[in-house]
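Here the structure comes first, spelled out in C-alpha cells, and everything after it is commentary.
Of the protein chains in this complex, all but one are displayed in their positions.
The block that comes next holds chain A.
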Amino acid sequence: MIEAALFFAAICYGLALLMDLWRISVGPDAADRILALDTMVINFIALLVIYGIARGTAIYFEAAMLIAMVGFVSTVAYCRFLLRGDIIE
C-alpha cells in the first residue's frame, strides 16, 4: 500500500514540476519566473524525500536540507537583484 501511495505522490509532484517548467518558459513577468523556480525547489525536496522513503534510507534528508537552503538563498538573491540592481550592497 505504501508503494502505491509513493507512486501516486511521485506522479503528482512530477506533474507539478512540469507545470512549473511551463510557467518558467511562458511567465510574462520576472516575478512569475522566480516564483516558479522557488516552487520547483520545494517540489523537488518533496520528490527527494519520497525517493528516500522508497529506498528506505535516511541519506537523502541531508541532500533535501542542502537544497532547501540553496533554494532559499537563490530566491532571495534573484529578488534582491530585481529590487536593487545589486545583490550585496
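The rule we apply is simple: a residue touches a chain if its C-beta (ideal position, glycine included) is under 8 Å from a C-beta of that chain, and two chains touch if they have at least 3 such contacts; residues count from 1.
In this section, contacts and distances are computed from a predicted model.
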Ask   = For the chain that is missing from this picture, which UniProt protein name fits: "Pyruvate dehydrogenase E1 component subunit alpha", "Na+/H+ antiporter subunit G", "tRNA threonylcarbamoyladenosine biosynthesis protein TsaB" or "Haloacetate dehalogenase"?
value = "Na+/H+ antiporter subunit G"
Key: chain A, residues in touch with the chain not shown (by the definition above)   = 1-2, 4-6, 8-13, 15-17, 19-20, 22-23, 28-32, 34-36, 38-39, 42-43, 45-46, 49-50, 52-53, 56, 58, 61-62, 64-65, 68-69, 72, 75-76, 78-80, 82-83
